[in-house]
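Removed: one protein chain of the complex. Kept in place: all other protein chains.
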Amino acid sequence: MAGSTFGTLFQITTWGESHGKALGVVIDGCPAGLSLCEQDIQKYLNRRKPGQSNITTPRKEDDKVEIMSGVFEGKTTGTPISLLVPNTSQKSSDYSEIASYYRPGHADYTFDAKYGFRDYRGGGRSSGRETIGRVAAGAIALKILEEMGISVCAYTHSIGPVTADLTAFDKEAITSTATCMPDRAADEKALSYLKECMENKDSSGGIVECRIQGLPAGIGEPVFEKLDANLAKAMMSIGAVKAVEIGDGMKVSASKGSENNDPFIMQNGTVSKKTNHAGGILGGISDGSDILLRAHFKPTPSIFRKQETINKCGENIEVEIKGRHDPIIVPRAVVVVEAMAALTILDLCMVNMSTRLDYLKEFYK
Amino acid sequence: MAGSTFGTLFQITTWGESHGKALGVVIDGCPAGLSLCEQDIQKYLNRRKPGQSNITTPRKEDDKVEIMSGVFEGKTTGTPISLLVPNTSQKSSDYSEIASYYRPGHADYTFDAKYGFRDYRGGGRSSGRETIGRVAAGAIALKILEEMGISVCAYTHSIGPVTADLTAFDKEAITSTATCMPDRAADEKALSYLKECMENKDSSGGIVECRIQGLPAGIGEPVFEKLDANLAKAMMSIGAVKAVEIGDGMKVSASKGSENNDPFIMQNGTVSKKTNHAGGILGGISDGSDILLRAHFKPTPSIFRKQETINKCGENIEVEIKGRHDPIIVPRAVVVVEAMAALTILDLCMVNMSTRLDYLKEFYK
Amino acid sequence: MAGSTFGTLFQITTWGESHGKALGVVIDGCPAGLSLCEQDIQKYLNRRKPGQSNITTPRKEDDKVEIMSGVFEGKTTGTPISLLVPNTSQKSSDYSEIASYYRPGHADYTFDAKYGFRDYRGGGRSSGRETIGRVAAGAIALKILEEMGISVCAYTHSIGPVTADLTAFDKEAITSTATCMPDRAADEKALSYLKECMENKDSSGGIVECRIQGLPAGIGEPVFEKLDANLAKAMMSIGAVKAVEIGDGMKVSASKGSENNDPFIMQNGTVSKKTNHAGGILGGISDGSDILLRAHFKPTPSIFRKQETINKCGENIEVEIKGRHDPIIVPRAVVVVEAMAALTILDLCMVNMSTRLDYLKEFYK
Partner (left out) sequence: MAGSTFGTLFQITTWGESHGKALGVVIDGCPAGLSLCEQDIQKYLNRRKPGQSNITTPRKEDDKVEIMSGVFEGKTTGTPISLLVPNTSQKSSDYSEIASYYRPGHADYTFDAKYGFRDYRGGGRSSGRETIGRVAAGAIALKILEEMGISVCAYTHSIGPVTADLTAFDKEAITSTATCMPDRAADEKALSYLKECMENKDSSGGIVECRIQGLPAGIGEPVFEKLDANLAKAMMSIGAVKAVEIGDGMKVSASKGSENNDPFIMQNGTVSKKTNHAGGILGGISDGSDILLRAHFKPTPSIFRKQETINKCGENIEVEIKGRHDPIIVPRAVVVVEAMAALTILDLCMVNMSTRLDYLKEFYK
């Protein structure tokens, strides 16, 4: 199927492999009239680039974006915006060995099972580099949401056993620490933990949390196109995510109704809630409170220990993966979560505009 | 938007409100040639009916399904199957009071915010009765999967603090206990816990787990239409679900690569894995192991305690909800999880059939 | 595939066979707040009912519509509207014979080729009765468009060699003549021609024309979702249509640029065109002029002459079709064309609402 397309009205299609000529994305349905230049997008791509600290791969990836269409005289025209990021520093020779076997925790085997063969260079289409298209498109969605007064902010919530203290939320730390935690003390602890992992030729999982502010009540469509259902799909479509939570998330299963219900209350003349266990979503529709979600990332599967696996001939073998790999995916995934959240809510905001007869009559009067 | 449709090739559209004339579903894209009668569907609907134990609402809901189209001489014809379940015992007078205010934890406020008004009787479209259409359609998907050698089995994993012991998995107990736990001892403990909740005019959350067996490797589409992404959306589209896990789920974020990676191994000539932390999905594509997922359900928001909230005039008030409500959603949701999982994987199995040129050439030779 | 669904935001799904229990449609994405009762829909269904003149089948079809969901206190709620029309007078015995062979010009053979067997009663899903769902859904679209100041008017343009004189357009005649022509003189000539056809055990083709007035400029999406492309699909999806024209249609291929170009001109301060060869669409987008389209219908394939064909055993045979059939489809198809045109343009009007950043900012300010 056509699995590389996301969204109904604001629709993106990503393409590209880890070691192909380039990666890219086509954004179709972007509203006309948005000021847009390459720097608007580049600043988000820079946040997912490796080589910015000693807990990311030392691979050099330039990841310079080029706008190929859809912008005229500095503004979006309403027609498809094609964004292209050339692959510059990929060394395919690094990967010649892994052509013959299936790395544990990777998609090597499942791609072969599905398609009969695979582009094995750097994971091909299943590489984390695939998220370049998402982040580039997400940058545009984020810029539009900003114009609408809606902000999306993702950050590292925890790395292995180290959790950020969110009560003293340090927003600036998100973009200036190596872990992207909003807590400098936790950042240091997490770095020690990761150092230890690396020394043990191991890797770590972690959690990215995302908060959406300013989203009005009413966004999300009942039944199958609920806001939370779409956010869950968006998050789980990111390579290493194995669990998604909205609001209190997994805590709700051990909770009681008297604890979990959020009382409504009027505040300064607007509808509000005393608590926000629901994470801003009731019945799949935003309630005007902050949207809160968490994505759980598994540890990087590429570790430098000896591992058991099989080769393409169906023989049990032992392998030791080489190359340059992140000991943790989470810090570079923060901006991917932000992008996917933005793409999801902007699309549902657009879809919501024809929900009432009065809206149509007002628009077309 | 059209949020009541689910699936690409096996596509269902549900309709109906809690207190309307009927609820139903149209299944479009069902393969021709399946033996199908009402009893095939009714047996699944019976599993979600209330009134079967003292932990479900004493409301009597007959929920008799009628096949309106798409079946001829006992077999599906390939054209849309319309299923209809009349509403028989709904008393709208029960709900006249709640028209004026917003129940905490319910979708009353968000529907009003979105549409300007709502069918307040029994929650209208946001009622759990909406899942009747899902279960009816899911029954057909489950029958097709069975013919393909694929089984889907959901059960109650935990209720509040009580978790089933899955090592001594008692499959028969799933359909014969009130809690739908595969563990009779846990069932009893959970019933005590729920009795206590009810005495305290409170309700409980819980977890439904689902295991899919027999699914071949290769199902799921890369990037946005990953198997896990679609399962997450399917689960999170069920009213009270606030978190979804695949395989080890939440645990992965505190795990290390050396623990989380599943070594591949040849077993009896077929590719297998020594462990299954991944829950049967790598890179969004099934790997031939069992698919394992968990959905976390919040406690029933309708509790009989006094609660704070606001009314439609924007005044802070106190309310005491009346009526007949389940103290827990989970046991009746088990079959809904099974249905949604079945709908998701059948659709992706159909989509997968054109993945290779060889498949097309073989089919059209 | 799910071929019974039409539309992106205003989305309908039809179901039902000629001789099943009922036919119906689910409308998902209907804006909330529209006054709607069964009579609003019934009046359109009555226009496609047979038995209203001697050029339609004497079959009695009640075709009473029932609203099953989506309307509360007389207004649409924004949730799916399920409409149901019971089949009352179908006699399946009429059709037992045709089970064994393939009627020329019908879909008997192609359904068998696709699905392996078919519901042969009255053509099953390929029957003209399938359009009941379209007309019922179209009635709602037409009511919404009316509130938006947009009118859709279809009529019989020609029957066999008889063409209506459109210069003396008699709108009232459309709903009061047997042929639905806006010209009483042509109606009489056409009736004579059809009488002759019937005497010769033959049938006739014809043309339905449709004019949409009040549609603002800007509706339709570039490239594949052009307004005319969607109208063409909508029309060609009606059973017997074999050609579709927009504006001057077929004539353009023999025309010259100097004849075909419509000069723009300012009229009373608004952009207008001196002529309308384009039929109100330029580059796939409405230009503010009237939209004009024509659908060419083939003659009813059920004729009472002896015809050659084959049976299911692959033997060449001669058959004589019995039963009650229209000598022409066109008069009953007029309202189907109107419905499909309305569904198409309403959906594109909804889709258009998020086309500019300014629209989003104004809506969400």
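Note that the chains take the letters A, B and C in the order they are written out, and that residue 1 is the start of every chain.
Quick note on the criterion: a contact is a pair of C-beta atoms (placed from the backbone, for glycine too) under 8 Å apart; a residue touches a chain by one contact, two chains touch by 3 or more.
It should be emphasised that the depicted structure is a prediction, and the values quoted were computed from it without experimental measurement.
Please pick, from C:A22, C:I55, C:I246 or C:V334, the residue that touches the omitted chain in the full complex.
C:I246
What does the interface between chain B and the hidden chain look like in terms of residue numbers?
So the residues of chain B touching the unseen chain are 8-10, 29, 31-34, 76, 78-79, 144, 147-150, 216, 222, 349-351, 353-361, 363-365.
Can you list where chain C touches the absent chain?
Against the missing chain, chain C presents residues 1-6, 8, 14, 102, 104-107, 109-111, 113-116, 125-126, 130, 158, 160-161, 197, 200-207, 216-226, 228-237, 239, 241-250, 252-266, 269, 271, 274, 278-279, 281-288, 296-303, 305, 307-310, 314-316, 351-352, 355-356, 358.
Would you write out the residues of chain A that touch the absent chain, in ascending order?
These residues of chain A touch the chain that is not shown: 1-5, 7-11, 13-17, 20-24, 26, 28-29, 32-33, 66, 68-70, 72, 75, 77-82, 84, 114-119, 121, 124-125.
To be clear about the criterion, only the chains that are shown with their structure count from here on.
Looking at chain B with chain C, do both copies bring the same residues to the contact (over half shared) or different ones?
Same: most residue numbers at the chain B-chain C interface appear in both copies.
Name the most central chain, where centre means the mean of Cα atoms.
B
Per the centroid of Cα atoms for each chain, what is the distance between chain B and chain C, given in Å?
From the centre of chain B to the centre of chain C is 38 Å.
By the touch rule stated above, which residues of chain B touch at least two different other chains?
1-5, 8, 14, 114-116, 125
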